[in-house]
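The structure under discussion is supplied below as structure tokens; questions concerning it will follow.
What you see is the complex with one protein chain gone and the rest in place.
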Amino acid sequence: MSDPYFITVSVITIASAIIALEFRELIYGAIALAVTLLGIAIFFVLLDATFVAMFQITVYVGAVVVLIIFTIMLVRREAWLRLDEGGRRRVMGAVIALAIIGLLGALLAASSIARWQASESVPTLMQIGEEMLTYYSPAFIALALTLAASVVGALVLAKVDRGKGRDKGKGEGEGEWDEEESSSGFERGGELEGERKESVEGEER
Amino acid sequence: MGLEIDRERIPGFDVEGKDADGMDKGILTLSVGPQHPGSGHFRLIVKVDGDIIVEALPDPGYVHRGEEKMCEYRNYIQNIPHLERPMIADSCGILYPYVLAVEEICNIPVPERAKYIRVIMAELNRCIFELYWLGIYGIFLGHSTMFMWPMADRELLIDLAEMASGARVTHAYFVPGGVRNDVPDAFPEKAKRHLLYFRNRLKEYKDIFYDNPLFQARTVGVGILRREDAINLGATGPVLRASGVEHDIRKVEPYDVYDELDFKVITMNEGDSFARAYVPWLEMYESVEIALQALERMPSGPVRTKLGPNPKGAVGEVFKRVEAARGELAYYLVSDGNPKPYRVKLSVPSFREIPVMAHLLKGAKLADMPSIYWSMNYWPVEADR
Amino acid sequence: MSQQGQGQASTDQLTVEKEIVDRVIARFGDKVKLAYVKPRRIRFNVSKDIILEFARYARDELGFDHPISVAGVDYPKNKLIDVVYHIGSCTNDKFRSSVLVFAVQLDRDDPVMPTLIPIYRGVEYHERETFEMLGVIFDGHPRLERLLLPEDWADIPPLRKDFHTKGREE
Partner (left out) sequence: MSTVSEFTFSNFVKSVLWLLFWILIIVSLIALPIIFIVLFYVPPPVINGVEINPYLLLTMLTNPQVGAPLIRPTLESLFFRIAVFPGFTFAALFATVLIFAERKTLAKMQLRVGPYHAGREAFWWANSLGGFLQLIADLLKLLGKEIIVPSGADKPIFWAAPAVLVIAAAGLIALIPVAPGWVIADIDVSLLAVFALLGFFPLTVLLASYASNSKYPFIGGLRALYQLISYEIPLILAVLPIVILASTLSLTGIVEAQYSYWFILLVPIGAFVFFVTALAELERIPFDLPEAESEIVAGWLTEYSGMAYGLIQLANYIKMYALSALFTTLFLGGWIGPEFLPSIEVFNVQVLSSGEVSSIFWFTIKTFGVALFMIIVRGTNPRVKIDVLLRVGWSKLIALSFINVFIAVALLYLGVVGVGH
């Protein structure tokens, strides 16, 4: 039953993955990437893992691709990357890729993965949650701490960057308006960041 | 690496980092107006760095029609209707100093009753303008109810003006030697009723608009105009008084009967957008007060001095100023003894707010642009003349 | 402030105006010319060499710090262009109701004078307008360019007396 779906989705996913790599317009590449990630989400749905699928969409399409497009938009609208591909490079790339695929395939074929049996009952969300909080709790806590640390680190980096940016922005002719700005009582930089950081620290607790 | 960054095509990486205007990259030049919902017949060239305005260049002139040149071709009386065209929302205010100047240069006496009627009409027009202004301020900040309410209440005052002068906005009511015609007998009664109703409505504006924390978040502390800057930049009217300068032509140089009436000059010391929006609201109370007092004390008698067919001015010059709704409005009138003025110069408050606007917008945020721009009492048509 | 009618106020005021005139004359002597003294209006004709000095004196010593208007008047018969500054006072309570008028009389064929922006920042756009309408060039003005007229304006400055609007040639 799921075979036609599977094949269609596979074709779309792989095709858009190739487009994402090869397309010269970065924005179309990003859109193709979004389609690839959506295709992977559909694979999860086909595997009865809707929970993972929804997270795949929320995190990758809703956040990662948005970030990529945002960057493309801010940096440049034309493609400023130049393809520098000789024939030798291309051949070598193909050979290496094929070698990796062959190795991995052989490894998988030799491993016990082929003999795995899918369990008959699909685990419910509740079961996943319970496992997460009992058996896998050390991993869960470690993961949470890593994420929290990275968020705090990002905030610290952002704050440092903002400060530097302001110093740099104050060029020769611009001292005047900087002064105006401070006199007009605009709240910028530090205060906002400080409050943000507080809230995130609250999250950590 | 398969992909290499083509350095020549990335503007951020070039040596100078400047574009044709000599500005740093990343600075976006926006042309706010004349076809922009937040501009009017006026253009503001705004250069933004991120969200901060680094330079704002006001560019008026889209509705310039040479009022000053036109005045030189017409005689003193013919000038009346076209001179009020630049400011139809406050047409008495813009005509008032002209009439005073012509009276002084042609030496025309004014009957007492006409002076009172003029004061009443000037105050009505002040409220009419402030309501219009307040409505636009509301819609500039996205408050659609604040747009509709003053527009509706304005009708009551326009009805009064229509009753007195026969015209709703362009009254051409003030003439040298008095006013064009007497007010109808029912006018004082109706005016009192409408003004009292209007004064009650003002409280509701405060409830929904000035007391709204979101409105305060947008205006308090935004675009602070310091006292010395306000004076040196030639700010006038509510903008000047919101910066703590107690300067009102009705007090410092009373014309007609303002010296006989009892009213306060409203000042605030903050100098921010909120103060500039709040001062007109307080002034509307004073306007109602003045109008009620004038209605009370208005004597009977003639309202116009009969003039000859074509009054001639004495050789010389005269500079007359009044406090219009937007501030000090002055006429500089030079006469060479002919029935036509030799030179008429309008010094209008809107034109005087342009440097203030440029000063305040520099360093402000783009989101603060509407609240600063419209708190200037700027009226593009008046500024262009 | 108390006012008892126009006549009373003007006689009161004239003493103030006399004081202004005396102080200016004492400072500048015959370098400035008193044009007239009227109730609340005092006009001096100042030569363009000392205009900056005069304006600075008016602002700092007399307290006339509030620029109201800059007007240009063309007198083709005398070959003159008057640039008339009207300055009010906001800080000096005594002179608050007076307007100090000072005019610079320029040669009509070569109307150049220094800008007063260093003293009164507010005159920037007034001076631009005067430049555009009468062709007066203000030395040191940062943006002396088109303000109100159309972009393709190629005629003489329109407020000069020898410019006539269409259909009004006399």
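Lettered A, B and C in written order, each chain numbered from 1.
Simple rule for what comes next: a residue touches a chain if its C-beta (ideal position, glycine included) is under 8 Å from a C-beta of that chain, and two chains touch if they have at least 3 such contacts.
These figures come from a predicted structure and were not determined experimentally.
**Q** Quick check: which displayed chains does the absent chain contact?
**A** Touched by the chain not displayed, across the whole complex: A, B.
**Q** Among the options A:9, A:42 or A:65, which residue touches the chain absent from this view?
**A** Touches the omitted chain: A:65.
**Q** With the missing chain put back, one of B:139, B:303 or B:346 would touch it. Which one?
**A** Residue touching the chain left out of view: B:139.
**Q** For a quick check of understanding: of B:154, B:180, B:194 or B:218, which residue touches the chain that isn't displayed?
**A** B:218
**Q** Extract the touching residues of chain B with respect to the undisplayed chain.
**A** 28, 30, 36-38, 51, 138-149, 152, 208-209, 212, 214-215, 217-218, 365-370
**Q** In terms of residues, what is the contact footprint of the unshown chain on chain A?
**A** 27, 31, 34, 50-51, 54-55, 57-58, 61-63, 65-66, 69-70, 72-73, 77, 124-126, 187, 192, 195-196, 198-199, 202-203
Just so we're on the same page, only the chains that are shown with their structure count from here on.
**Q** Express in whole angstrom the distance between the two chain centres, defined as the mean CA positions of chain A and chain B.
**A** Distance between chain centres, rounded to whole Å: 54 Å.
**Q** Can you give the whole-Å distance between the Cα centres of chain A and chain C?
**A** For chain A versus chain C, the centre distance works out to 67 Å.
**Q** So, what's the distance in Å between the C-alpha centres of chain C and chain B?
**A** Computed from C-alpha means, the inter-chain centre distance equals 23 Å.
**Q** Please set out, as single numbers or ranges, the residues of chain A touching at least two other chains.
**A** Not one residue in chain A touches at least two other chains.
**Q** Identify all positions of chain C at which a residue touches two or more other chains, and write them in rising order.
**A** In chain C, no residue touches two or more other chains.
**Q** Chain C touches which residues of chain B in the complex?
**A** 58, 60-61, 64, 66, 68-70, 73, 231-236, 240, 245, 247, 251-254, 259, 316-317, 319, 321, 328, 330, 332, 334, 342-343, 345, 347, 351-352, 354-356, 359, 384-385
**Q** Okay, in this complex, where on chain C does chain B touch?
**A** My answer: residues 1, 3-5, 9, 36, 40-41, 43, 65-69, 71, 73-74, 84, 86, 88, 90-91, 96-97, 99, 101, 120-126, 129, 133, 146-150, 158-159, 163, 165, 168.
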